[in-house]
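For this depiction, one protein chain was excluded, whereas all remaining protein chains were kept in their positions.
The first chain written gets the first letter, and so on, giving A, B and C; residue counts start at 1 in each chain.
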């Protein structure tokens, strides 16, 4: 198992071949009935059946994915697939793992086997599936919170909604570890997005050696940065800085991390499908909760409160955003008990459209 | 009847006294039951009754106001008020004229008398009331169409909806003779707004004598104007000019009038009340119809088409904007047969929010 | 007097709607100015363009507003409209007139002006259309000596206006006419002497029906409302049903909050979820009636589209008591003016300034707390600011 030599590598490498064809990857029943499915039925939160026009059936067992997977666990998951699924496995667009089989009796066996190695089944139908999330402290320089840890803590708490209890509709949770929002969490039923709250600090002594002043100036999306010729450094206008951290990316002596002030905001009411209401952005519910690893109890509690209020109050088939639109945001704040602050009032590009221009609202 | 002399005027004049008190102006039945009305009933499009807690009743006859009134006609209207209404008369917020009487038998007499001098009754309930409008060629330097003439032509055509026929809901029409929009027509069910389509022409020879260059430059809301030092004049960037006419206001050698290109746009679907849906802006239905005085037949026809389509298709109590929201704008264009053009697509401040972000729409 | 041929305008004497041409001709018959106005407008119809110059500054002594200067651009051809200024007379609240008093104005206008009027202008004034500069002072002396005053123009408080409210409407939650009159009187100085960055308009409606279109066209919209239940008279409901109203379709299904239900005989309202939109009440006035505490919602900022698109007024104070002498409201308004005056650029309306600076500085300046009722929805981006004081909360 020794590494390829430079020479060998040069010989073997190919470029621009793209990924293997999906055709090679399909379980036989899928390949056979491709494009000829007739209906499906959700049987439990952990499995469903799809029926083809041919009469063929495929049972899908979905199990929780932590997304961050070791090769060791992936091998174990593949072992299950080899045993029950003719050697095929798939991942979903929300990072869960799916096992497909034509044999109904395999369903329970797959669930059991996966459960035993730590991957419980669930996430199908009207409940909570996996939380889409990003890198966090595991890998990204830009992270102002961890991703995996928060997701783990939240999903532990909401686990019953993953594998057993129903909600009025699918409820999509997500987390982004900075405002770059790699998870595209901005259209989630409930999302956690990490934010800074303080203007970066500048180590002026190092700026001159380590940074290109013009690059640093132009890195700021809000033009808060200008050169400070006296100090041969830069200065930041605190009224314009919205703590995005871009400057810190291009100029290391600028420090945006502030362990006491970094934390997360919670946004709610987004969706992407066009069913009933068109896609919606999530909107600010809670502007700040401080980072409190390893289990962020305040965040977990806040998310749970929103889910519970929704579970109690929404109508069947109503997504979180549809529910809030029906009752009104003023009722959302009242029912959840979340305080309304200046941070909630938009002062950005589309502020104008968020101001209420009607004499009709609830007390 | 000779004019006051300067001397007399100085002696007589008072300042900062404000208008006479409304209290002096109230018919006795109104004064008596002030704040104690119980309900009302619309009896015909031309009259209604209000019933007070005391049991008192007041009948109101509303008659059409052209708004532009001669003192002679106002005197005649007052004669009617003297005869049947104890010498009281009022105007509505949409420039109609109201006669109030406690005697039901007066209603027909008032209607008849007003009709005889050219003021037919109507405008109450679910129909079309007076068109709010502005000065036009009668009085305003900024007008790019006439106001009164268009209103007359349109109201002649829609007259049945004023004094006899019902529509699904109140339908508010308005007209503004330039984009200053003095009539605040931007929230009307159907409104006509006059527009220019060409960049103003500059008579460079006169600019230097007649205009302050800096004032002229700063008069342009879109910064399309810059100084042209060579010509000692100004120049206009045609890509930025949106033909508002402001520059022409401050600098007469700039001519915005273009008889062949000036005309009107038609906007629809606005409202101001908070009933059911909150207040809404009107949106562009027809970007341009050329000025064709004296009776603007194309504009009249276009408005009629929209009213007729609405009359046929909307549900009871549904305002034009609510109807369109329910069926979708794509259906509005289809049902009315109005072509959709590049001008309809917003490219202004709030363009982004008008672009469709949903896969759900009608063919 | 020259007799103009008006073949185009004559077309607009036809038809059932009252004809402004007839009005112009009536005035023209005895007034030189009105006669030349008729001629010039006919020419506009022929040439498809107006013939007015922008007004210079004209007015009456000691006032900075109330008169709109207007001059023909072709006075050689139409000398009667060489000057054709507008004289704005402040209407009484609610636009009720005792004919005896209104005749005073007609007499004066026949004496000094063109005999043409607009009843009323879009802001609310009685518009006296067309007089010469030299007529302004004596005309003003005569009108004011009879107890009438000018309305607003320029960068000043504009003539406040209101719906007729309690005078004849069962839904008025506040005394619109009284408040309108009170504001007009209290702020005479602001009205007559432009001293602000731009214009400022008040419009006052007794309820959310907004019969004075305040939300669309007032820097400060005052709208009456209530805190309390809607009382339902079930027998009156039954009468509406009997009268042919489809209560389910026309009322219940159109309630925006879905807080009504009707079982064929009884109409129920879940008042806690009612947004007081006025739909059901307006369609079933005999059966439904607001109860409880009355007051007003204050909304700020409406204006016409130049330059960044029209604004509708925004809820700033969801509920305020509104009773004479309206002290709390006046103090609030004065704080708004101060902040606006201190911060606005010339020709910046208060709504534009709020948009520019953000809602927070405005609310802080006027001492109003953030409240969910102020917005349709919270912000959708993660870019929000923190003050030092917020960080320590």
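Please note the rule applied: a contact is a pair of C-beta atoms (placed from the backbone, for glycine too) under 8 Å apart; a residue touches a chain by one contact, two chains touch by 3 or more.
Here the structure is a predicted model, which means the values were calculated and not measured.
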Residue among A:148, A:216 or A:341 touching the omitted chain: A:148
Residues belonging to subunit B that touch the chain removed from view: 179, 181, 186, 193, 195, 197-198, 242, 244, 261, 265, 267, 281-285, 287-288, 326-334, 340-363
For subunit A, the residues touching the chain missing from this view: 1, 3-6, 8-22, 24-27, 30, 34-35, 37-41, 50, 58, 60, 64-75, 78, 81-82, 87-93, 95, 97, 100, 118-120, 132, 134, 136-144, 146, 148-149, 151-153, 155-156, 159, 162-163, 179-184, 186-187, 221-222, 244, 246, 249-250, 252, 257, 259-260, 262, 270, 272-277, 279, 281, 291, 293-295, 315-318, 348-350
Residues belonging to subunit C that touch the chain removed from view: 305, 309-310, 380-383
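Methods note: only the chains that are shown with their structure count from here on.
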Between subunit C and subunit B, distance of the C-alpha-averaged centres to the nearest whole Å: 12
Chain centre separation (subunit A, subunit C; CA means) in Å: 49
Touching two or more other chains - residues of subunit B: 274-275, 279, 350
Multi-chain contact sites of subunit C, meaning residues that touch two or more partners: 208, 210, 215, 223, 256, 277-278, 312
